[in-house]
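A single protein chain has been omitted from the complex, and every remaining protein chain is retained in its original position.
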Amino acid sequence: MSRIPVTILGATGVVGQRFVQRLAQHPQFRIQHLAASERSAGRAYADACSWRIEGEAYGGLGDRVLVAGGPDTAFSPVVFSALDSAPAAELEPAFARAGALVFSNASAFRMEADVPLLVPEVNPEHLALLAVQRERRGWTGGILCNPNCTATVLVMALAPLQAAFGIEAVMMTSLQAISGAGYPGVASLDILGNVVPFIRNEEEKVEEETPKLLGLLEGGRVRSAPLVISALCHRVPVVDGHTEAVSVRLRGNPSVAQVREALAAWKPLPQALGLPTAPVVPIRLHTAEDRPQVRRDVEQDGGMSVHVGRIRACPLLGIKFSLLGHNTHRGAAGGSLLNAELALHQGWIR
Amino acid sequence: MSRIPVTILGATGVVGQRFVQRLAQHPQFRIQHLAASERSAGRAYADACSWRIEGEAYGGLGDRVLVAGGPDTAFSPVVFSALDSAPAAELEPAFARAGALVFSNASAFRMEADVPLLVPEVNPEHLALLAVQRERRGWTGGILCNPNCTATVLVMALAPLQAAFGIEAVMMTSLQAISGAGYPGVASLDILGNVVPFIRNEEEKVEEETPKLLGLLEGGRVRSAPLVISALCHRVPVVDGHTEAVSVRLRGNPSVAQVREALAAWKPLPQALGLPTAPVVPIRLHTAEDRPQVRRDVEQDGGMSVHVGRIRACPLLGIKFSLLGHNTHRGAAGGSLLNAELALHQGWIR
Amino acid sequence: MSRIPVTILGATGVVGQRFVQRLAQHPQFRIQHLAASERSAGRAYADACSWRIEGEAYGGLGDRVLVAGGPDTAFSPVVFSALDSAPAAELEPAFARAGALVFSNASAFRMEADVPLLVPEVNPEHLALLAVQRERRGWTGGILCNPNCTATVLVMALAPLQAAFGIEAVMMTSLQAISGAGYPGVASLDILGNVVPFIRNEEEKVEEETPKLLGLLEGGRVRSAPLVISALCHRVPVVDGHTEAVSVRLRGNPSVAQVREALAAWKPLPQALGLPTAPVVPIRLHTAEDRPQVRRDVEQDGGMSVHVGRIRACPLLGIKFSLLGHNTHRGAAGGSLLNAELALHQGWIR
Partner (left out) sequence: MSRIPVTILGATGVVGQRFVQRLAQHPQFRIQHLAASERSAGRAYADACSWRIEGEAYGGLGDRVLVAGGPDTAFSPVVFSALDSAPAAELEPAFARAGALVFSNASAFRMEADVPLLVPEVNPEHLALLAVQRERRGWTGGILCNPNCTATVLVMALAPLQAAFGIEAVMMTSLQAISGAGYPGVASLDILGNVVPFIRNEEEKVEEETPKLLGLLEGGRVRSAPLVISALCHRVPVVDGHTEAVSVRLRGNPSVAQVREALAAWKPLPQALGLPTAPVVPIRLHTAEDRPQVRRDVEQDGGMSVHVGRIRACPLLGIKFSLLGHNTHRGAAGGSLLNAELALHQGWIR
């Protein structure tokens, strides 16, 4: 099978660079267009931005000439969008209308009723919303979103608990990496030797996206999971990887051993299908009393698995544990890519 | 009034150094003995240890000769103990038996039924337990403990809420500074660019000390406050100051404004008495959406006030907020010293 | 004597905030105008910027209304400029022409032949260049510059060596703090756990300013000191304070003891005059084998002294040592202020 041509919107940003890095060698997709702002269009990729992540600079595509980010100049049947919310609100529908399937990292459309908010291990069946979206909007393409990075990591651990027991309540306190804010993003004067107990809109996103992700698709719409969730978000001086302290109240009050078993036994669809970007083990369970640790664990499995450790009794909600995941791999570019692989497998991309 | 002679046990450690720093200029106490291990006894203070905190090295007492830490060699009527738990378990009772009032940072005796676990703003009336202790143990001196640093900061914010509304449940996730582990303490390889989701015994201490601190003294014993509390503790790459993400369920479901008012209106005893080490404002309320921040705020008021910001509704428990306090000032040496000032004022030291 | 009214140009930036902090309580000057860009003019200081440094927010002047930064709107007889180079090139001469004495942190005029580049401990006699400047330019005011922060710290240690021995060559490798780049300045993604071996124009500034600072004023011009200097500048993850590794070749090949004695014996003019901002001891000599250390030492003396340690033989140039100074106190706002105090004492301000 020849590889499907794709466009990367916002290729010069940190998440855009992760897309380039991951797509440079992908077995199913090949990069057709690197798109950026009008200001950068026409320039070589290496000239228009600084490569901010580890690994081969520019994914080997430093000479590629950037194109402006509209469907006239940058159309491909598959589009990966690393745009900020405001340009995404304008450009992503234009591509969808033109027939492209847009896999978006932006928050602009995540909570629209007819837009799949997708984590393939968690709610692959939500992909079917795309049919509703096309019918309602008259599009031949469509928009599929991956969630906020913190919510993505969270639902990876919650999904097997929801399936095994049902979740009544979640308290999640995050310790988030600076790369989540892009580049230049967080000023070093704000974070060196410091903790910032605030990330704009982050708590709101986690609190609204999580119930949708864990919801059921019924009659062409998602019925949000009836759980109560509270998020408390912090920025800490860590480069990549979000640590989350999670407490949950589960139906039937399972024991620590039962929770551990439910997480260990989880076998979601992407792993069964062997999608290229899916980690073989979606949840890495740690037994050392002081793990997972972000600097030591988060790069494992290409940053696509999440890590759970310190599962223990919570005096207040029943169970608490430590959770870790990679915000720009699993929580951004890798997540979008996995969505596209699922869509391809399910026949939504021709 | 001539100043009361005091002994510092464990003077060479980080908390011991804080004691020296704070007592070097104290209006009511003067350092009579700097005590250390047998190995260091007989050496000059500056030779026996490295000064690890900011400010004048050795508090100007670098030439002072260290004595061994027993009541025979180091007796004073007032003793400040910066010992670890194991030596504290042995030495502190020896001093108490010899007639000294021991103000201890160690965890060894905190949960003993007849030992006051004291934060002067929170439970000054618990000091009366000392009479029970003396009678039961036949001591002429006694042991008074200040709580774990994380618990200390927490109860400073909880006390006015307990008084105004009553607390039913607390969820507390901490982001703790490395200085809490002493010196050498946390290895840099373990914490640089990292988060460690585990601090040995820390969650247990917070969960058991908090209810005792907020309890009522009745009939010669403390009845612990009937609140449910869960603690999730993390080490982060910050030098001094613990950040705590707190959610609480309060009786009567007060509004954010009511909670803010209760914190602002709090006027505890040490402030009314004007004790030397008491901060004029015990809780600094922040209105900026991204404060308090540890590097920017924690040194204010000599590290003796705590900081509260981002008071907001918690979907799960009702109210959540961000809390910050200094672990080696308020949470250790400054806390012990304030206990001694209260004890002096109440007539327990002659 | 009533305090002299002053204007702070660029009051919202990090160096501007240091000016506010230092001038809020100054015995000789009082803040008349806080000036900022057109965009911020008319807004309260606290609304127009975020206070980025420790200590009382906005120096207590959060309610002060900002004015636009031209001589029509913001004239005072003394002006402290925290402007960037481009606006400084335009605004500072306008104030000088209008009769103000401008104490500038910017690099725009430092190397002009008739502009004093001044560190009061090092070359107070260069102040006399002001007469040349006024005559040549027809100004009633004038511009006086303090040097680049790295050069300032360096010449504080070189001046006594130049006086005692004469300097032939200097090799200086810096490890510079992030605050030197202002706010937002260095992106956290660029510096967390990293070293950046490049700071734009920094090596050039050190290499050209140092000989001028150590030069002699003869016949109305400065003859640069005939030393060879090489600078290698790095950014490191430190908040405040520049560490410099210095090797020097001195005339007559003095011993380590002789160098130490020359540094210890140094008694420059500002200390003799007792200028308010002058540190009592301009060079703090350290004997511990691992000092000075930036986080532990740099705040001493209000950040106005520099620190020298590890004086030892250099196999290549003769003497090497470790040097430390505060980049935003001594190297910026504090340095400008000391310049103004000297100018006031010498009768240049009426």
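Residue numbering begins at 1 within each chain, and the chains themselves are lettered A, B and C in the order written.
Convention: a contact is a pair of C-beta atoms (placed from the backbone, for glycine too) under 8 Å apart; a residue touches a chain by one contact, two chains touch by 3 or more.
Owing to the predicted nature of the structure, the values given are computational and were not obtained by experimental measurement.
Residue B:237 is the one among B:16, B:120 or B:237 that touches the chain missing from this view. Considering the full assembly, A:193 is the residue among A:13, A:71, A:93 or A:193 that touches the omitted chain.
For the options B:25, B:73, B:140 or B:188, the residue in contact with the chain missing from this view is B:188.
Within the entire complex, the positions of chain B that touch the omitted partner chain are 14, 52, 178-179, 183-193, 237-239.
By the touch criterion stated above, the residues of chain A touching the omitted chain are 54, 192-193, 239, 288, 295-296, 299.
Listed here are the chain C residues that touch the chain not shown: 169-171, 173, 175, 190, 192-198, 207, 228-230, 232, 234, 236-239, 243, 245, 247, 289-296, 309-310, 314-317, 320, 322.
Here is the rule we use: only the chains that are shown with their structure count from here on.
Two copies of one chain, chain B and chain C, form a contact in which over half of the residue numbers belong to both partners. Of all chains, the one whose Cα centroid sits at the greatest distance from that of chain A is C.
Inter-chain contacts peak for the pair A-B, counting C-beta pairs in contact.
Annotation: 41 Å between the Cα-based centres of chain B and chain C. Distance from the chain A centre to the chain C centre is 47 Å, each centre being the mean of its Cα atoms. Contact with two or more other chains is made by residues 192-193, 239 of chain C.
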